[in-house]
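One structure coming up, written as structure tokens, with questions to follow.
Removed: one protein chain of the complex. Kept in place: all other protein chains.
Chain naming follows the written order as A, B, C and D, and within any one chain the residues start at number 1.
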Amino acid sequence: MTDHPVLSLEHVGLRIGGARILNDVSLDVPAGEMLGVIGPNGAGKTTLFNVVSGIIRPTEGRVLLDGQDVSHVAIHHRAAAGLGRTFQTSSLFQALSVVENVRMVAQAHAGGATSVFRTPRRTDAATTRALETLAEVGLEHRADAVASGLSHGEKRKLEIAMLIAMEPKVILLDEPMAGVGSADVPALTEVIRGLHRGGRTVLMVEHHMEVVLGLVDRVAVMHHGELLAVDTPEAVMANPAVQSAYLGEAV
Amino acid sequence: MSEPILRVAGLFGRIGGQQVVEDVSFDVPATGVTALLGRNGVGKTSTIKSILGLIDRSGGMHLGGTRIDRMPTHRIVQLGVGYVPEDREVFGSLTVAENLRLAERDAAPRREFIQRLFPDIHDRRAQRAGTLSGGQQQMVSLARALVNENRLLLVDEPTKGLAPRIVDEVAEALAEAARTVPILLVEQNLHVIRRLAERVVVLSGGRVVFTGEASDLLDDEDRIQRFLGVHDATDPHDTAAGSTR
Amino acid sequence: MSTVVLLLVTGLGLGALYFLVASGLSLIYGLMGVLNFAHGSFLTIAAFLGWEVGRRVSDGTWWGLALSAMVGLAVGAIVAAATEYLLIRRLYERHIEQALVTVGLSLATVALFEGIWGTDPIYTQKPEWLAQTTEILGAKIPNDRFLLIACALVVLGGIVLFLRRTRYGLIIRAGVENRSMVMALGIDVRRSFTIVFAIGGAAAGLGGVLASVYYGYVSAHLGSVLLIFAFIVTVIGGLGSLTGAAIASVLVAVLQQFANFYLGGTGDLVVVVALAAVLLVRPRGLMGKVA
Amino acid sequence: MNQQLTDAPAPARPSAPAPEASGRRPLVLAIGGVALVAALATLPLLAIEIPGVLPGPTYTPGTLQLLAYAMLIAALALSYRMMFGLAGLLSFGHALFFAAGAYGLGMTLNVFAPAEWSSGLVFAVSIGVTLVLGIVLAATVGALALRVTGISFAMVTLAFAQAGSVLIRRNPGSATGGDEGLSLDITNVPEGLVGVVNTRNLYWMALAVLVFVYLVVLWVERSRAGHVAEAARENELRVRVIGIRPYSVKLLIFIVASVLAAVAGMGYLLLQSGASPRIATADFTLTLLVIVVLGGVGYRWGAIVGGIVYTLLDQRLTALAGSDFIAGLPAVLRVPLSEPLFILGTLFILVVLFLPGGIAGIPQRIRSGRKQHPVEAEEATDA
Partner (left out) sequence: PTTATGGGDATDAGAPVKVAMLTSQTGPLAAYGAAYTAGFEAGLDYATDGTGTVDGRELEIEWADDQGNPDTAVSKAKDFIGQGYEILAGTAASGIATALAEQAAQNKILYISGPAAADVITGANEYTFRSGRQTFQDVATAGTFIGDPAGKKVVVFAQDTAFGQGNLAGVQAVLGGQGATVEGVLVAEDATEFTPFAQQLLGASPDLVFVAWAGASSGAMWTALAQQGVFDAVPVVTGLGDVATYGAYGEASDKISFLNHYFGGASGTDVEAAMIEHLEAAGAEADLFSPDGFVAAQMIVQAIREGGDTVDGMIEALEAWTFDSVKGEITVRAEDHAMIQPMYQAKLVQDGGDWVPELVETIDAETVAPPVAGE
């Protein structure tokens, strides 16, 4: 579509108190790429996602979305501009039903989400869309359950469904597999692959190397708030610095 | 075999009126690691919480001969039980140091040991635990249990969200701990289970469906497939995607 | 000049009274997250019983006052501990309901006090010296203000020591966040909660006896009057910050004195405007911890 | 807020009862509602007696007055529930808007009476002016107070309400009547709304106000904005991340709830032929909170039941307190029982402790046979 990358970070830095959490992170993500982000615990991966989605403002550098500088744009504007994300620990509307969780997103996407003049109905477009989305991730049978009563794996799926309903251009996934039992990993992997297949750009933080390596085009490695390397999975796995800092003897 | 450290007989557990643990019975021997396994939502966490009295429970439980099924949580823990909860549950508004200080039960807590095990969190003593990264929180949570001498450790998914290298380190730490204290371990990572577990208890739908030596389960593809729903577990580093159709 | 000194010192005295009430409130809110609307009732019952005992032994003497203070401290502590034990404990981690229960308690107790002691204020005696004044820079300062200030300092020091020297502060802060995890570390968190309530109640009880000295009467509404200012002070100071509450007590009281005197009795108005202003600029109050 | 920055697990919250799932609105409910309103509307024409609950048969002015008052309080409680129960905004200043409606209309009727206008027109325009003033006040207070959350929000609203209360009592320019209250100037009030003979009309007016408030609340709660408000109460950051700004929704809810309170306030002024400064105090807001919780936070009709039960109880307990039966009891029983507020307060404590869903939650409890906790506003716990 366009020649510029859909998401780019220019010398992004973040200090909190005296601590440098992010240091001179520059990164271009072309449209349609699936990028894995790995790194030791505390490397700054979640923080990087927070900076991109606007939850934290960087103290240095710029974040560009579709060529536009969004460093000082509010969270909800970025979301409306097509940036979707999940959280490391499930973040849902616990008291709402599963379908309501998704419908909220569908409405936000379709506009007029905060209208007093429109009443959600069983049959309206947003609800239909929500149910479709739930079917995509295999949660349609739980549509009327209250979100807080879902099992861990189901919550993960609901998060993804909410993402799909947003129809975002750029997706940030923070450890989608954490706590998902081995038995459910393959199915969830498929769902994520499906997200990407629609031509969307996906950034994914994940410690399950087998999942990362099976999905991504490139891998970005973070360490101590810096970007150590961005390269193909094979090259990254072969990198001795990555091995010692991140993978350990497990490889 | 010597007396088990923990004997669970006919344990029932409820959350909000709903039965989540049903008639569970098993023993945890006085040495080594016993793994509690099962798919998502079968009641592993709930079993551990029932043992500690953190949820409504009934049934017979003995810790080294002392009956504990009527005891309040803090008394059970004071008998020498260390607990690493599933969702880390660090106190977000307290600093790392305060989190650890709160956990110290013994007159001589093993501070050096912790410092050696998790140098990263030692460096972050003054940081509020709520601002730690997910993995760092997990380390604090583990450290809280390991700082005391215990008679039994209850450890719920200690490697969740940890980088592969740290997973190894945690496994190593647990292996070291297991030399002196028996552990009841809930874990999803088969690699870790293989490395640590001597015995396994498998849950399904809130009930025990298998107990035995770890090798009885882990060397039997069929059983793995049946109890844990995993196809190919012999090589945990094979891409998960590759194992599905 | 002497008016300014008078306003300052009497403001300090009033601030001390606010602090005596706010300290317990702040302790209970800061550590336990319970917005305690019944705090005024702790104060009132302590004042009433302190007065009942004091006057029976020796009314209007130092000995009588000391006895009243002891009784006030004890009554405050016992009533508060009982409240925690019987009501608050059942609603752990449900802070709105905890606050609501205390609202109900304060409604019920104020009505009960009216039933027992009547609706009229009962005038109290105080030791001779407290009724006299001391001249500072031309201003005649009533002596009881000095007593208030001294007591407030003692309470401030006492509570700070308690929090520094014992693990209770830590246990309770952790317990509010995640009660079952604290128990899972082998700590009896319930006892700690009761102790904190008792300490807060004791401070309120002492405040009640001193308030009856300051106002010269006891009545069923003694506590309600002070409670609203104690709330304001606690919030301006930063929820849970004891030093914040101390500073805010003095600021609020002095501001109130000056506004009442120079700005046509607008003290209360100025205080609530200050409250809104402080919160809008610093939502966590002057010394509130950044959560 | 910061808490959420690094994925600290959000505390699991007991789920709110969802009495009416949106989108499903059985016709039965609507018909039942209409029938209930119709039944209430015919009360003044009937002679129903409920000894011990109502002071007399339903056609008598005393009973109608009491019922009308109860319905206005119920309308007010309903507006408060929308803010507290739906959007999780714990305001300590709701009384301000009720008072603004009552005093606003009273003062407008006092000062604003162009001779050439017909009195009906003056009355209508006065109501309009009061509504506009109410909206402006609500928008101002809301816009400021919503910049903070949780207990700070409660305290900022309290501050505004206190300021209003102090002003009303100060009686600036003799406009509010100070402690003595404001009495209604009936020159331009329609004749049908004046005097005990017309209590019936006042009753119908109160019923109309209640129905109006209910419909508006229903409409807003059912709308998308209402759902977003509910979601924002649950997880504000998540709302933002999906592309919605919670502030505007919360402000909207705040303004609507406040203006509805003002409408109830106007009804109150007409019913009571005056306004007293009591209605502007923080205590009055606390009473509302008590009412809403008593009725059941999770339910719209809980607020209505709460308002009516509270008003009737308050009235009946006073009667009980003065009865010979009480006077004959030994002091240990007599003293507490002769204080209506003691009984109400105790009752309230018992409800909070043992009936977490409030009165409206009883059927649900019986049905499900397990404990239900009402919605807990997250803000108040974020210290």
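Definition applied: a residue touches a chain if its C-beta (ideal position, glycine included) is under 8 Å from a C-beta of that chain, and two chains touch if they have at least 3 such contacts.
Remember, it's a predicted structure, so these values are computed and weren't measured experimentally.
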Chains in view that touch the one left out, judged over the entire complex: C, D
Out of C:Leu14, C:Val71, C:Leu87 or C:Leu107, which residue would touch the omitted chain in the full complex? C:Leu14
Per the whole complex, from D:Thr63, D:Thr149 or D:Asn201 the residue touching the absent chain is D:Thr63
May I ask you to list the residues on chain C that touch the chain which is not drawn? 2-3, 6-7, 10-11, 13-14, 114, 118-121, 123, 131-133, 140-142, 214-217, 219, 221, 225, 257, 260-261, 264-268
Touch residues of chain D, complete complex, unshown partner: 55-56, 60-66, 69, 169-171, 177-181, 183-184, 186, 194-197, 199, 272-274, 276-279, 315, 318, 321-322, 338-340
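Operating definition for what follows: only the chains that are shown with their structure count from here on.
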Could you tell me which chain lies farthest from chain A when each chain's centre is the average position of its Cα atoms? C
Indicate the whole-number Å distance between the mean C-alpha point of chain A and the mean C-alpha point of chain C. 49
Indicate the whole-number Å distance between the mean C-alpha point of chain B and the mean C-alpha point of chain C. 45
Taking each residue of chain C in turn, which ones touch at least two of the other chains? 178, 291
Name the residues of chain D that each touch 2 or more other chains. 2-3, 5-9
Hey, which residues of chain C end up touching chain B in the complex? 167, 170-171, 173-174, 177-178, 180-189, 289, 291
Of all residues in chain D, which touch chain C in the complex? 1-3, 11, 90, 144, 147-149, 151-152, 155-156, 158-160, 162-163, 166-167, 282, 286, 289-290, 293, 335-336, 338-346, 348-349, 352-353, 356, 373-374, 376-377, 380-383
Complex interface listing, chain D residues touching chain A: 4-10, 12-13, 15-16, 18, 21-24, 219-220, 222-228, 230-231, 234-235, 237-245, 248-249, 252, 256, 375
